[in-house]
Structure formats: C-alpha cells, structure tokens
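Every protein chain except one is present and positioned as in the full complex.
Order as written gives the chain letters A, B and C; numbering starts at 1 within each chain.
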Amino acid sequence: MTAGEAPEGSGVGVPGAGWRRADGPPAQDRERRRRGGGRRGGRGEIPMVDEAEFTSYYGRPVIKPPVWKTPDVPLYLFLGGAAGTSAVLGALAEGTRRPALARVAHLTAGGGALASVGFLIHDLGKPSRFLNMLRVLKTTSPLSVGSWILAPFSALTTATAGAHLLGWFPLLRRFTGVGAAVLGGPMTTYTAALLTNTAVPSWHEAHRELPFVFAGSAMAAGGGITMALTPLDEAGPARKVAAMGAAIELAAMHRVEHGHGLVSEPYRTGRAGKLLKAARGCTATGAGLALLAGRSRAAAVGSGALVTTGSVLTRFGIFDAGMASARDPKYTVEPQRARARERDTAGSGKAAVTGAGP
Amino acid sequence: MTTISSASAAFTGEDPGNRLFGPVPDVTGDRGYADDHPARVGFFTDTSVCIGCKACEVACKEWNLLPMDDAEGTVDALGLTGASYDNTGMLGANSWRHVAFVEQSRAVDLPMPTVGLPGAAGGQRPLEDPPVVHPQVPASATTAEQSAPLQTSSGDREIRWLMSSDVCKHCTHAACLDVCPTGSLFRTEFGTVVVQEDICNGCGYCVPACPYGVIDQRQDDGRVFKCTLCYDRLTDGLQPACASACPTESIQFGDLDALQARADERLAALQAKGVEGARLYGRDETDGVGGAGAFFLLLDEPEVYGLPPDPVVTTRDLPAMWKSVGAGAAMVLGLVASAFVGRRR
Amino acid sequence: MAEAHPVGFQWVMEAKARGATVIHVDPRFTRTSALADLHVPLRAGSDIAFLGGLINYVLQHELEFREYVAAYTNAAAILREDFQDTEDLDGLFSGYDPEQGKYDETTWQYEGVEVTAAAGQRQSPKPGASGASVGAESGQDSDAEEHEQGASEQSGSGGIPVGGKPRRDETLQHPRCVFQVLKRHYARYTPEMVHEVCGIEPQLFLKVAEALTSNSGRERTSAFVYSVGWTHHTVGVQYIRAASVLQALLGNMGRPGGGILALRGHASIQGSTDIPTLYNILPGYIPMPHAREDASFDDFIAEAAGSVGYWGNMKKYAVSLLKAWWGDAAQPENDFCFGYLPRLTGDHSSYQTVAQQIQGTVPGYFLVGENPAVGHANAKMARLGLANLEWLVVRDLQLIESATFWESGPEIETGELTTEGIGTEVFFLPAAAHVEKDGSFTNTQRLLQWHSQAVEPPGDCRSDLWFYFHLGRLIREKLAGSTDPRDRPILDLTWDYPTHGPLAEPSAHGVLREISGTGPDGTAVDGYTALKDDGSTSCGCWIYSGVFADEVNQANRKKPHLEQDLVAAEWGWAWPMNRRILYNRASADPDGKPWSERKKYVYWDEDAGRWSGPDVPDFQATKRPDHVPPEGAEAEDALGGTDPFIMQGDGKAWLFVPAGLADGPMPTHYEPAESPVPNPLYSRQANPSRKELRGAWNRANPAMSDAFPFVVTTYRLTEHHTAGGMSRTLEYLAELQPEFFCEVSPQLAAERGLEHLGWATLVSTRSAIEARVLVTERMRPLRVAGREVHQIGLPYHWGKNGITTGDSANDLLGVVMDPNVHIQESKVATCDIRPGRRPRGPELVEFVEGYRRRAGVASGRLGPNGRAPIEERS
Partner (left out) sequence: MKTWLDAWPVFRQLTGSDPSGRGESVRSKRTDTLTPRTATADRVVQSVCPYCAVGCSQRVFVKDEQVVQIEGDPDSPISRGRLCPKGAASKSLVTSATRQTTVRYRRPHGTEWEDLDLDTAMDMIADRVLKTRRETWQDEQDSKPVNRTMGIASLGGATLDNEENYLMKKLYTAMGAVQVENQARI
C-alpha cells in the first residue's frame, strides 16, 4: 500500500462516517467523581448527558457558563427594575399631588438604585476598579450603556430620596425626580439586553421577549412595593401598575418558556423550572389580590408582597435557566447543528461554517 | 471629528460597513489604526499533523507565567479527567492552549494487500512508480502536502486518535470585545484580540459572550485571561511561543491571508487523498463571526472536539435587542403614566 | 517516537509529506501510531518472530538486494561442518554448556579461519592461531567456580577480531554458506507462525512485508527506528541483530534514508557509553582488562585487537588513553601504567552491584543524577540495596526518592524497613542545571553539541565536573605523602585542570581538549589516524579524537542550518571524524558508482582519485574501490576496496556472527522470561543463556502461571521523563499527566470488572502496586498460541516525591537480564490485575506472599533491614 492510497474497503467519504467514540467507556456515561464541589456560584457538577442524539467532547460545556454570582446578579436585576418603575411612579405622583406615594416611590427608587449599584460592584472580580465602567461608552455593550444609565439614575434618585427625607430643596427634588423618571424606563429593560447579548442559548434566543418580561417584572415590583407601603387612598396608580406589570410578566414569560423549542426547556426543568413555577403562582395570586387591594390595606400589602416576590423569583428563575443551558452542551450544539444542516441542504449562498466539507 | 452616529449601527441596525457582523477585510483599520498598521496575523492549526505532545500548552504557560490548574481551572489542583490523554480539560484563565484527544474506532474487513502474492518474478520486482517526490522541497517544508490517510489500520479495526490544539479564535467580530464595558478587551494593531490586565475589573461579561467558551475568570484573581497571541512578542517581531515550540508545525503562525491560502491547499491535498471528514473551521469569512484569526483544519465534526458547529457572534442580534429594550422602556413609561389618568381615587 | 522523541518525529512527518509510508509496530496504539499509516499491534516480547518472518519473506521470495548482499555481507562465507543450528538441536546452537548456561563459540567459526578467543570462552582450547594474532596461553581453564563470564565483557562493544578472510562461495549456493544457513534457520518463520506467536493477522503481516520490500533496493531505502522497546528484553541484543540482518539483506545499511537509528532516551546517553561510566569498557569502547589473561599489555592488545579493520590500531588508542590519564608516569617500560588499571573478574553490572549491596559488601555508593529507587527494574530491590550501605552520596536537582528512601520509602510504609534501622549515611549535594555549566552532550546521532554556561549555579549547587575534580584533588592531597604502591595510580594521575570563576570550576573546554587528544608537540591532533603507539600522543577517547582539531571546540560550532546543506556538517561534531552516516562506502556499488542517482551519497571520484560526497567518507579516502589488500597487511590496510564495514574483522556486514555474542550467532525466537504462552517454535521456553539473579528480593513469575495470566509492558509518556525527578516536580508537566494510570482494553476491563478512572491493583511475585484505570481501545487483546492474551500498559514515571506522586511500575518488575549487555527485561513481564486499591502497610507483604504461594514460588520474606542472601543457581 503505497502512500496516498485510501485504505481498501473503507472508501466512505461521508464525514464522520461510521466513526464513533471508541468502546472504552468515556467519562460521560457514568457519574464522574470530580475533585471538590463546583466552582463559583452555581457552576457545580459537570452534567452527565447521554450522548445518544448528539456529539460533544466528553460532555463538557461548549461555551463558558456566566461567572456572575448568585444572589448578587438576580438581585441587581430585580432592584434595578423596581427602582426604575418607582422613579417613574414617584415623579408622576409628585406631579399629581400624591405626596405619600411620591415619597414612598422616590425612597424605593433611591434605595433600590443604591442597592443595585452595590450588588453590581460586589459581583465585580476587582471591585476597586468599578470606575472603569465609565472609562468608555460602547453601544455594542449593554453593560457599558447600562452603566451610563445606572450612574446618573442612581445619582438622581438618591438626590431625590435625600431631598424627600431631609425636606431640602423641594423644587430641585421635582427636577431630579423627573430626570430619574426619564431614566427609569430604560433602567427596567437594559438589564435584559445584558443577559440576551451573550452566547447563552436560552437567553439569546429569547432576546425579543426578555425585555418585556423584565419590563413587566419591574412594573410588578415597583408597583407592588409602593402599593404595599402607601395608604390606600394614594396607592391607586401603584395598584394598577402592579397589576399590569404582573400580567405582562406572566404573558411574556409564557412565551419565553414555550416559544423557542429546545432552548426553552431549561425554563421548565430543574431548579429554574421550580423557581419560575413559584414565581407564576405568586404573581398570579398577587395580581388577583390587587383587585381587592383597593379596599383593604391588608390585601394591598399582601398583593404587593406577592407580586414583588413573584418578580424576584422570576429573576432568579431566568438566571438559573441561563446557567443550566450554558452548562449543558446539548443546548448549544443541537440548535446550531440543525441550523447548519438546514443551510447546507438549502445550499444557500452563505457557505457553511464548516468550510468546504466533502 | 466623526459623529457619534457612526457608532449607532448597534441601535439603528443599518450596518453597511459590517461593523457588527459579516466579513471585514481590514478589521484593524476599522478599529481606528492608521493605514500602515501591520497585516493581520493569526494561527492556522492543522490538526492532521498534531501529535498531541502538548509542547504548545507548556510553552504558552512558561512564556505567560500562568498558574497550574486542573481540568476545572481550580488553581494548584491536579485531576485525571479520564478524557483519553487530555487532563487539561478545556481552555480557561490558566490554560490558553488546550490539546484535545478523541479516540475513535470502527470495524473494517481486513483488505488483502494490493499486489498479488509477490515472488512470481525472480529478483527485483519492477516497482510501480511512487507519487512524484519534490527533491527541491526545502529542508523546512512547512506543510505536510501529501501525507497519507489519517486513520491507521490496526488489525481488524481502524483506530483514529484525533488530536487538536485549541486556542482563542481571535474572531473578526469578537463578542468578548464587543460586550466589554471597560474597554479592557481591544483590537491590537496586529488584528488580534487582547485583554488589558491593568483595566479589566472582572465584570465577567465576556465569559458567557464568547461563542467558543474560551475566555474565563481566574478564581483567586477576579480578572479574566485568555490567549493574547503573544502580543508582547509580536511587538518585537517574534513568533508566538506555541507556534515556535510546535514540533510538527501543526500550529502555523503568519499573515492571515497567507495562512488561509496554505490551508486551502492543505485541505485540497487531504481530500484528494480520501481523508474523510477533513474540513476547515473558522476559515470562511462569511461565517457567524466574520472568519476567525485562529482557524483550524479538523478531521471530524467540530462538536467532536468540543467546538460549536455554527457559532454566531451575539452582537449580530444586538440591534433587535436594543429595539425591544427601547420598546419595553417606552411601554413602562406609558403604562405607568396611564395609571395616573382618570379619577383620583 | 512521537511519544518520547516528539521533536525528532518532525522528520518522520517531513518524510511522510514526501510520500513515505510510516509503519508503527507496538503492542499499544500510541501517539506515533496515530500519525502512522499502519499500526501493527503485536504481543510484547515476540519481535524476533516478527522480524524473522520478514527475513524469511525476503529469502523465500528472493527479494534481497543481491549485489549488495554478495559484495558487502558475509553471506558467502562458509561455516565449519560441526556447526549445528537451533533447528537441529531444538532451540540450542552447538556448543551449549548446560551447567554454565553459556555457549562455546568455537563451532560457530568460519571454516578454516580462527577467531582469536578474545571473543569466546577463554577456557576453550584455541587451535594454533594462523595470521598475525599471537596465541594467548592456551589450555583448558576449567576451575568450576569460574566467575560468571559473559563473553561480551571480553570484547567491549566494538568489532570482533577475526583472523583474516574466510573461504567464500560467491554463488551463495554452498549448503554451509551463511546465506543457506540463514535460509534454513528462518524457514519455519512463516506468516502463520508469526500469527501464532505475535498475534498479527497474516494479511497485516504481508502488508508490512510488501511495503518494506517494495521500498528497498537501488532506487529506494527503508529505515528502522527503535528504542528501549527492543533493548529491554532478555533477547534484546538479538532483536537489534535481527533488524541488522534484515537491513543488510535489503541493502539499506550505510545509505541515505536507510540504516537503523537507535532513539536513546537521555541527553548524553550515547556520550555515557562513548566515554563510559560503565564497568566493562574504557573510553572509545576499549575493553576493561580481565583478571586472568592480561598478564601483559601486549597480550591484552593482541586479544582485543585482531588483525583486520580499524580495531587493528587498538594499541595506538590504548597507549594514547593511558598517556592522557597518567601523563609522564606512563612510559613504554611500565607498559604505559597498564598495571594501574583495576581488573574485572566477571559481571559487575548494576544489578549485580545492588545484589551485593543488599549483602552489605558494598559500603560506598555515588548516585549522580539517577533515581534507581523508581527507575531500576525491581525498584524495591534497589531500595533494599540503598538501605544496606554505609554511606551514600546523591547529586541531583531535587530531593528524589533515592535520597529520601529512609524517610518515606514504600518499605517504611510496609514496615519491612524502619527509619531508625537504616544505617546509611546520606549526603545530598545539590547539582547545577544544564544552563549553569559548560559541557557537551552527545545526542542519539553521535553528534557532540556544546551547551554554554548562562548563569552561575545558586547556593551550594555545583556541576559534577566541579564535584569530581575537587573530590579528586582532596583525595590526592590526603594521599600526598603516601608511599603505598596502591596509591600510585591516584598520585600519578594528570589532574591539574585549570579552574576559573568564583566557584573554581574546572575548564570543560580543557577536559574536552584532553579527550580529543594532543600530538608530540602538545598541540591538538586532527583525528585518531594521528595517534601513535609509542607514547608520543595522548587521547582521552580515540573515537572523539578530532573534536578539538585546530584548537577549536568543534562541538561548539553553531552555523545556522539554513546556511548549510541537509547534512549540516558544520553544526556540532559527530564522532568519528564528523562522519554523519556510518559505513557510507556501502552507498556506492563495488565499482564505486552510486547505486542510483536518487540515492547517490558517497562515491568514487575517478579524476580526483578519492571518495567524495556530502558526508565524510567512512573509508580511507584514497583507497580505490578495486583495491586488493597485500598478504599479511595489518589493521585498516587489510581491508579491500569492497569492505565498507571497516570495524568488522572481515570488513563485511555480518548476517551470521561467528564470535562475540553470548546467545547465538543468529537471532532466534525465545519467549520472554515471564510469558503466559509456551514457545511454539522450540521446547526451549526462554533464552537459554539469559542472566538471572536469585534471592528473596527478586522472585520470578513462573512461565504460563495461572496466577499471573496477563502480559504487562512499560513505557514512557511525552509529558514525563524517566523516573520523574525532572518532570513530576514541575507544575506545568505534572498537571499534564497528574496521576499514575494503567491502560487496559475494554475486553480485559469487562473480564476483571475494572472501571474507567477507577482503581486497580497489579500484582507480581515482587510486589503489588495500585494505579488508576484508563479503559481504551488502543490496547487490544491478541489471539496468541490459540488463546486470547490480554496486555496491560504501565507508564513507569511515578514515585513518592514531587507534585504528582504514585506507586512505581518498577516495583512490579523483576530483574532478568540479557546475557550480552546485562540489560533487564522490563518491557514484558506477567502480572495479575484486580479492581480496587492495594492493601496498605504490612498487609501488602502478606498479600504478595499469598500470591507467591499460589504460584508455587519460594517465599519473598526479607531478613532484618531487608537483607536476604543471593541464592546460587539451583
């Protein structure tokens, strides 16, 4: 057999033809004893997937699961949303002479913003360099744009909240409140782009719905908190906002949980599934109670609490679902393999990623 | 003085200059470097000649003074992974090169030797002429143009032991670079993607953004690390450490266009020899990341090596994301305002 | 080769790029196999059956390179009538003495030509010597307790002196000519026999035979590459012989792209045999004198020199060496201080020494950059030897297991030894690294390359040059006034090397210059041809002579290869005389013309009147190809124009070895000392003249024992280095292969319930070790002798110290040696394997003792402090 000649009897040209992993039982078809527990928050055990329907490299993740820590980031998402809505509520309450609601809303917004910044900085690998967030302004980075929203927003809301507490500069309070309100809108949804603008399959595929989930969740949270803390007579708008928020959150979340085929699965299974189920329960009952909240303070507090907890659980649920979909190679490989196969068969102009395969 | 709007492709979605997605002939120029910037350089890793010796892993760690880690990136820990001879496990903050090992086999009925039982003709048998040999091929022939098929027959089975040295892809559209909020990740004058360790504050956004799972956060340090394509060596005109060490020149360093031409030749040669499954990965500039600065010749599906089959930079969908973010924000403002309309209650 | 010599493997990849076919023969599918075109899995220990099969294939189908074989080999030489082959005596050659377990080579001679007994047993009566050699005292030397006499100690490892030219039948038809003897010897090595012995399917074997023969001849050459996979056997030397016979038959020797390349495992292992810290040879492969025969210097020279070939100049080389060592004290009257040399009385190789150490008769031991506690076969035996010394000096970079055996050795864990009980006084002197000292390494292509000092050694670290120079200086100072004749050799030594630098480091350049040799006027000589036997020249090692020609350290030449041709003659310096391919006269036909334009290398240039080509001719430059030596000519003058193998007594490549080998003139398949299957060719199971060492510390697994049904073979990994002292202590290498593992096939894993990444215990009559299990299809069961034989792979790098630690594979292996060079058989043995970790502490001793009982082997219990007597051959 001189060189250059295909070995006889093999002549199969199809890529991967007949080749399969050697008989030796690779690591993934039995639980592997790994040294020590998982690494940072939540990465934990490399999941063992049976490899029947797709190939992976010994069951290892293809992309890297996010290094963001729990509870820091989910809380950062929740507080940012709540603060954003509260800021808007506060400004409008100020404008429609609802002093109690305005005070509660502005205090929630200021506190929420500060806590949100605190968690963001705490999650940084090098917290001492948090100012580098304002070193550049990159439209390609939701976190850069977000930082340029969060920084002024938290400055304005803390100023407004401070003015409320100390009673100084009532007129200035009105302007900072309006400023905060304007930024309050984006505050509720930029964090969605933060999650969706990654390679994490379950987040990326839902990049059109997640902003609306975050918007709804933020309204539910902001409305819920202010509703609970404000006397019934002034809490009307808060109640409405909470109810509307809950509705949007439930609707949008349903799309996310079912609308994207395989990559929606992590939202329905495992820890994320349980969290989101609980979240749905809380939000739904909270919204129901909100209808009665107009009449009894207890109902208002109950509804507010429920809706807010629903919002928090939704954030944690979405976070866990993303982590699960990143750790399991199946969610990255299968959709991409399907996409590549479609394109190959369609023979569309765009050459397949895998170059001129035979 | 350019206006901010030119950076607004991310918002508006019109992206004539392919600033977010699609092929970019001169990515270095697009990132603001003067016209006389060096040519874009990169790696072509020809896994068909890789002998899995891991010299690249050691040379990289020695040059960049990286800490020891086990297959999960846990510093100063040791662990047998059971993944054939790969105990590095994956690319990470402390392993900027990772040699993957995949053992494959298939049954084949043992073919009789091509020539009938020799010995019929006495003495020296006439020899069919061997393939043309190029006597003047220089001593340092870099590519193995016509090496023989890659699966080795071993008794009644054919065994293939795939080995491949994985590295950061230095993408044309690098998601890690796009999402980095501090400007630590940047495009160098050589067209490579590098983390500026004096800027990175460890926000970790680049880690889930990378479609290949390359960059990672170092546990006890907080910052992220990845292959810099030996940016410091390049400034002095030196070849990267891994490419200098690689005994069989499986890792080839050079100008990207020269490497792409050489890779096409190599692929054609292998396919002509009937090497099944040979394909280039990351060479095509119309792929999801606009072509990679470090691309590969693989012998099987990318996912067999742990690589994504059809990676797309997340920045491609960013305009759509900003749209729905904007819509969501407006909705919130609108609905909250609507909550104040109507009778005061 | 890709595993242990990866950077050398780039040249295999270059050859493959130019269309070469790469065939890898190995029990295991390794990283080399992954890049080869063909992997031939064979049973460890059956290589001679495989190579014999190829020889038989070549002879049966008349595929040998006929003109080459007729002109350049001893194929035509006719043997004596009383020679009998293993085919006639069922596995023995004629002349075997069962009690001594040794051969008498007289019946192997060429007919009508006496081989001076230098190579044979001294006690065999030597017929009247014809030719120039002066007969040594003849007479039967029959005292029974004659020390074990390995024939090879006599001959060093250079060519064997043969008294003149044998009778030849150029038609190669004579029934007793070497060619026909060879044909009969290998007639039974058919493809079916190869399948029976090696487990290689006949079609696969024919594929290899076809590829090898079609790629040899005038137009094309094939090369063999081997390493310790061949040498670590009780028939190791015969493995290499089989490849030499095959390559000589195919005409691949001395030609570009041909030959046999030994891939040696250490930076200067070739240097360590050229300038040998070995017991049986002096620098330049001059044999160490033996106690009995060499009453006089001339006898010693006569025995070792023979009359034909370059060994004929033995006296010039020996005199020059003695002058280099003892300078002015060496005069013709005192045979140039020949009497100062200590004499050998038999086999003093490393394992014999360890056996003596265990008896406590060897008080002092120097370990210089070696780690026997992990790297020696039967590492437990080595540790017991260390425990019974008086004093031990260890020089190394790290605290290796051989230095800390008294504190953390495995025997401390089992209680066989106690720290307080071990009386060895241990000095650990830190050594300088390769960048902290000047010096030369000799690589596996005989190339001397200089490494220069980059930085001073830190702290107490010193080079070994420093250590031995100053040790010698101290000893000489302490003996300064002595009148005891025993001390003369030390005091007369030339030991005045200039020192330099803050640490008083002796000049390595100066030492290399002494090695290269100086002429009468004290200036450096150009090469060994300038050496005289009248004491006017001095030369530390004749084969290195010329490395300092023109007072330039040729080993330090660093001319970039891109400014030279492919031979790159101006990089470093290859011994001898910077020649790169040995015996390259054979790359031209008998008339001096290249065999083919494609393989043109060294050829006779008629008008220039000399041999020329890209390499230094391995021949007298102006000797015409048709030169016929005059009657009675001496040394190289006795070689004709068609005698390329200038070191051999008859100038030919030996298909048949008339003298010089302890276990037969032709390679014959014998089973390894520990084998699960019977020898299908002869009733003789293993090599009849193998060297054994009996004692409680070195029990042997009985052949075909049910207690030890599996074959185990050891090997190295790319990421680690021998006993691990230079790799398991480094972070970046330790993490690449972090744990000791064994490789088993899925079938064996299923049969014994072994789990991937689980633990396994391997047991032999020596000890039991534990390893992680890697189940892989790269290990395959083979059908051998009608039954399925499983093979287990064990890398042997691990030990107790360093970043990655584990049990040592060498604890499993015993010591049984090749009779010629006393190398241990560590590439094939038998063992048992079972899931789970091994017993700890004293239970381990009981556990292994249980196995010995079940296998019917004598007890392995040790006396106090691990002592146990050496048992004579029962």
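Throughout what follows, a residue touches a chain if its C-beta (ideal position, glycine included) is under 8 Å from a C-beta of that chain, and two chains touch if they have at least 3 such contacts.
Note that the coordinates shown come from a computational prediction; the quantities given were computed from them, not determined experimentally.
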Report summary line: For the full complex, contacts between the hidden chain and the displayed ones involve A, B, C
Report summary line: Across C:G112, C:P175, C:P332 or C:G423, the one contacting the chain not displayed is C:G423
Report summary line: Sole touch to the unshown chain from C:E111, C:E731 or C:E751: residue C:E731
Query - Contact residue for the chain not shown (choose from C:D47, C:E196, C:D274 or C:D618) - result: C:D274
Query raised in the report: In the full complex, which of C:D464, C:D526 or C:E692 touches the chain missing from this view?
Result: C:D464
Query raised in the report: Pick from C:S350, C:N687, C:S745 or C:Q791: which residue touches the chain that isn't shown?
Result: C:S350
Requested in this report: Spell out, residue by residue, where the missing chain touches chain B.
Outcome: 1-2, 4, 6-7, 19, 28, 30-33, 53-55, 57-59, 62-63, 139-140, 177-178, 183-184, 186-187, 194, 196, 198-199, 230-233, 235-236, 238, 241, 244-247, 249
Requested in this report: Go through chain A and note every residue touching the omitted chain.
Outcome: 134-140, 144
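By our rule, only the chains that are shown with their structure count from here on.
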Query raised in the report: Out of chain B, which residues touch more than one other chain, so two or more?
Result: 70, 79, 82, 103, 105, 111-114, 130-131, 146-149, 153, 159-160
Report summary line: Expected list for chain A, residues touching two or more other chains, is 1-4, 22-24, 26-27, 32
Query raised in the report: If you look only at chain B, which of its residues touch chain C in the complex?
Result: 49, 51-55, 57-58, 61-62, 68-70, 78-80, 82, 84-85, 87-88, 103, 105, 110-115, 117-119, 122-125, 127, 130-131, 133-134, 137, 139-141, 143-150, 152-157, 159-161, 163, 247-249
Query - Contact footprint of chain B on chain C as seen in their complex - result: 2, 6-7, 9-10, 13-14, 16-19, 21-22, 24, 29, 31-41, 60-63, 65-66, 200-201, 203-204, 206-207, 210, 213-214, 217-220, 561-562, 566, 717-719, 731-739, 741, 756-757, 772, 774, 776-778, 780, 803-804
Report task. Under the touch definition given earlier, write down the residues of chain B that touch chain A in their complex. Result -> 7-11, 20, 70, 72-74, 77, 79, 81-83, 89-90, 100, 102-106, 108-109, 111-114, 128, 130-131, 146-149, 151, 153, 158-160, 175, 178-184, 199-205, 207-217, 219, 221-224, 267, 271, 273-274, 276-284, 286-288, 300-311, 314-315, 317-318, 320-322, 324-333, 335-340, 344-345
